[in-house]
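One structure, pasted below without further comment.
Every protein chain except one is present and positioned as in the full complex.
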Amino acid sequence: MSKQIGLGVLCAVLMSGTAFAQSAPKVEVLHWLTAGAESAAIKVLADGVTARGGEWVDVATPGGGSDARALLATGLAGGNPAGVSFLGMGTETAELAAQGVMRDIGGYAREKGYLDSVPDYALAMGTDGTDDAAIYALPVAFETQNFMWYSKPVYAAAGLTPPTTWDEFLAQAPKLREAGFIPLAMGAQAWQINLLFNAIVLGEGAPYYDRLFVTHDETATTAPELVDAFRILRELSKLTDDGAPNRSWNDTLNLVAEGRAALQVMGSWAGAELGNMGKVYDTDWGCALSPGSPIVMVGATGFQFPKLNTPDGEAGQDIFIDTMMDPVVQTAFSVQKGSIPARTDADISGLSACSQLAAEAVRDGKGAPYTTGVLGSEVRGLLTDYLNNFWANGSITPEDGAAEYGRILSANS
Amino acid sequence: MTTVQLNKLSRYYGTYHALRDVSLSVQSGEFIVLLGPSGCGKSTLLSAIAGLDDLQGGQVLLDNQDVTKQEPSRRNIGMVFQSYALYPTMTARQNLSFGLEVARTPKAEINQRVEWAAQVLQLTPLLNRKPGQLSGGQRQRVAIGRALVRKSNLFLFDEPLSNLDAKLRTEMRVEIKALHERLGATFIYVTHDQIEAMTLASKIAVMRSGVIEQFGPPEELYDRPASLFVADFLGSPSMNQLAGTLRVEDGRVFVEHAGGRSEVTGYPFAAPPKDGLEVVLGLRPEQLSIGEGGGAGRLTVRLLLIEPLGADSLAWCEVGGQRMSVRVPPALARSLSGELPVSFAPATVSLFDKTIGHRL
Amino acid sequence: MTRHLTPARIGIYAFLIISAAFFLIPFFVIVTTSLKTVDEIRGGSIFELPQALDFSAWTKAWGTACIGRDCAGISPGFFNSVKIMVLSTGISLFVAALNGFALAQWRVPHDGKILAMLLLGAFLPYQVMLYPLVRMFSIAGINQSLAGVVLVHVLFGLPILILIFRNFYISLPAELIKAARVDGAGFFQTFFRIVLPMSVNVIIVAAILSVTGVWNDYLLGLIFAGRENLPMTVALAGLVGTQIGVPEYNVNMAATLITALPPLLLYLASGRYFVRGVTAGAVKG
Partner (left out) sequence: MSIVSLRPHRVAQLVLVPTILLTVIGVYGSMLWTLQISFTSSGLLPTGKFIGLEQYFKLFEQDRWHVSYRNMFVLGGIYMFTCLAFGLLLAIAMDQGVRAKNVLQTIFLYPIALSFIVTGLAWRWVLNPTTGLEYFVQGLGFSGFKFNLLNNPELAIFTLVIAAVWHGSGLMMAIIFAGLQSVDSELWRASRVDGIPKFTMYRRVILPMLLPVFLTCIVLLAMGVVKSYDLVVAMTGGGPGYSTDLPAKFVVDHLFDRANIGRASAAAVLMLLTVIALLVLSSVATRLRKHSQSDQGAKPEQGNKS
């Protein structure tokens, strides 16, 4: 399937090959999509930009988002930021837009008709939160965080079926251990713990997730569901292997791929990575929504556009926008990255089974936003720190954990 | 030919006064030794002449030119340091020629001067060695050579021999003296060794706490020290000091002191002597003789021990709790014992005001 | 002082040998892992020797491994790193030696306070200074340039280097400098003709510390060097971060080793002088 799309891109390259002017507008793209599958997805965008007569300048920060933000911030401070920057959409976009350093690309995108088929809530994540007409960031794809990636051989060997609730998984764990497997593949880094916990909260029911994170219902911060979520998190913290601390997500995924661990909760990008590892879907691994999750947790992966003072800066940004909003490119991008195209009119038939599952849920409106989209960076940081500490310190009871978590949440929102 | 004129030089570091209005006048071709204990300011004075140290007051005149604010290199001086201060990464030849190179002297002349200096100091076979490959005495020669090649008329030596062993020191002392005579230049030489000072100097300046106590030819300083300090510092063993009281009786002058009463009427008093003045009688060991034939001065001492020095011997005696030395011929020394009468000629000894330490 | 093998001496040797093993373990792990195949790494322990000497991970890390979209290994950043390192170290050492000499042997009012002021800056994580520096550099017009990254390395490297040179020069006899003055040499002539030739050992100490710091830097290069001058460490981080399929630890380790090689070789080549330089007073109170 992906070959067809690649062919399409190739055709586009050939057709526009004559458009190579002597001074192709430069598009500097700042991103940290360097893991195998991610970099293949970036390549789709890069090829698209080249095909449209732009000159792609890759500004990758392999160290992750931290270095990218450092580069963006210092770039803005120095007056020469990269023209396009990859960033989690939502509160961060709004913060930067409010500083007046970002270009409003709403007019251009509307004129080209790029916004018509993008869901409103995704567009809202690209605004500064006050003015819906001004758009500072555009989504290229949706990511899903609450996937469960499991090893088929492990479950076959243990004589079990993948769990549908956390309690079912907790019951399976001793048998998995007995059979010589690691029940939960986990990289104990703060953001991965946070991701796992959010999936658990979603497992407590979509309405509860909504009350806790989206509508900021005070009663939710003291609800029994929160204690239950912490109980599950505490139990899960005992089900991983000794190598967990500070392990990267892809090293961790390798445990599932190699049939040493039963399952890992990780975002949609993990599916593409499993494919990249040469493992076959439905033979080596399978996927499902994380236990108990009724719906998908959706975040927009997008790009934003700092104001530039170079002559061909905006031309370059426009080329990039043309590329990223092309439904063919979006599909190709998502095939590589394991995500879902942001445009609802893009072809999803080429996507993996797991991605299609998520895409259908999104189109049916069964999506919950990432916490990055609804919580401020300050409170998110505090919550992440707290979860990280809770995970590592077995002496904290779920009750205490829930109480403190609730306190931080209600005190800062 | 160079004259040196120092006018009221003053230098202090914080509250410590290294030089207090020091003035000094040096004639061309003289060999001046600055002598004093460590910390007396003699090295600071030399640095001031060289221009290596800033002054808070005063003037340095070389050949009647005010050079107070001039860099050392423009004063046309040669200087030899205590630690030799040879450039360790350069050969002896490079050490000698460096200053000339800096001054952009033509190559041919540099070579000629280096050869000359090397010949004078018998360094020729050593020119291609580095300081690390030279012995102490050889390094000393190179250091002197470095001063020599500058063909200056003023040479400054900062305790140049103190890092050498005793035998070498004596040899180098003779060489430096010979060098002075050969060059006819003005030498200023800092040392704390009074023998070096006595043997080398045409004039000695004895310094103490940042002032010059006395300036004059060595014999004058030795025979007629201007103060107790100078008296004590020059001579080995040092001058015997006997406290006493001055008595003036009918135009005759006496000193009452432990072990006796001596008439000093013949002493060349600078001012009329006052009756009852507390004085110190300064007696060189060789000014004393055993027996009563030495002169009008008289005292009785008790012999402690005899120290044979070869050419003569020292008789260490005691009087009124004061230790005294008397220079005697070895033959006589062997026969001495017990209480001894000692005499001296009043005209040759020194008398000091006890309270201010100045010569009477 | 005959050297019989008394129990005490056996104890000393045992202690030294065990310590040496402790120091060599990580190096052993990095080197052997870089020579193993991926299968060997997965199957065996990190303390096992490789079955065969296989340098393919090295060639791959150098020239063909993929970093993001580019598959040219870590070699492209190498010459940028060399440029940055040579310029930064050269300028730092030169300035630090001059400054250390000035502080140690010449009358500089408040020299102790100046030294303390320079050193205090070395106690802060430089990350908090990134913003202000970027602003200043862009005003000066050297943001995102070779000059920028070199200047920032010099700025952060100078304090400790000045301290090292000062401590060495303070042990030089003052009379040497005076002799040069009598010889007519000025500040610079004294420095270049007399002091610098004596500084070989201390220069090696300072050079090793400086090269290590500059060569291993990642963040300053990323932010200040500009896209054309990105150093090798950025490529290394990219290589380790770009994991297509099964993590290739052998390639990662080879890349790590290649990246660490220049300072390591410099050290191995001149390590004896390093100890001598330390002994000569480069690092003391």
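Which chain is which? They are A, B and C, in the order written, and residues in each are numbered from 1.
In this section, a contact is a pair of C-beta atoms (placed from the backbone, for glycine too) under 8 Å apart; a residue touches a chain by one contact, two chains touch by 3 or more.
Bear in mind the structure is a predicted one, so any value in this text is a computation, not a measurement.
Set against the missing chain, the residues A:Q99, A:T283 or A:S349 yield one that touches it, A:Q99.
One of A:Y208, A:F303 or A:W391 touches the chain omitted from the figure, and that residue is A:W391. The omitted chain makes contact with just one of the residues A:L33, A:V84 or A:A188: A:A188. The hidden chain makes contact, of the residues C:L49, C:V86 or C:L120, with C:L120. In the full complex, chain C contacts the hidden chain through residues 1, 3, 9, 12-13, 15-16, 19-20, 22-27, 29-30, 33, 45-47, 95, 98-99, 101-103, 105-109, 114, 116-118, 120-133, 136, 154-155, 158-160, 162, 171, 181, 186-188, 190, 201, 208-209, 212, 215-216, 218, 233, 256, 259-260, 263-264, 266-268, 271-272, 274-276, 278-281, 283-285. Within the entire complex, the positions of chain A that touch the omitted partner chain are 65-67, 69-70, 72-73, 76-77, 92, 95-96, 99, 101, 188-190, 241-246, 377-378, 381-382, 385-386, 388-393.
Definition applied: only the chains that are shown with their structure count from here on.
With centres taken as mean CA coordinates, the chain nearest to the overall protein centre is C.
Chain centres computed from CA atoms place B at the largest separation from chain C. Between chain A and chain B the centroid-to-centroid distance comes to 91 Å (mean Cα coordinates, whole Å). Centroids of chain A and chain C (each the mean of its C-alpha atoms) stand 38 Å apart. Chain geometry summary: the mean Cα position of chain B and that of chain C are 56 Å apart. Contacts with at least two other chains are made by no residue of chain B. The multi-chain contact residues of chain C, meaning those touching 2 or more other chains, do not exist; every residue touches at most one other chain.
Only residues 47, 50-52, 54, 71-74, 77-79, 81-83, 85-90, 98-99, 102-103, 146, 158 of chain B touch chain C when the two sit together in their complex.
Residues 28, 33-37, 39, 42-43, 46, 57-64, 67, 70-71, 73-74, 77-80, 250-251, 254, 257-258, 276-278 of chain A touch chain C in their complex.
Residue ranges of chain C in contact with chain A, taken from their complex: 42, 66-70, 127, 130-131, 134-135, 137-138, 143-144, 218-219, 222-223, 227, 234, 237-247.
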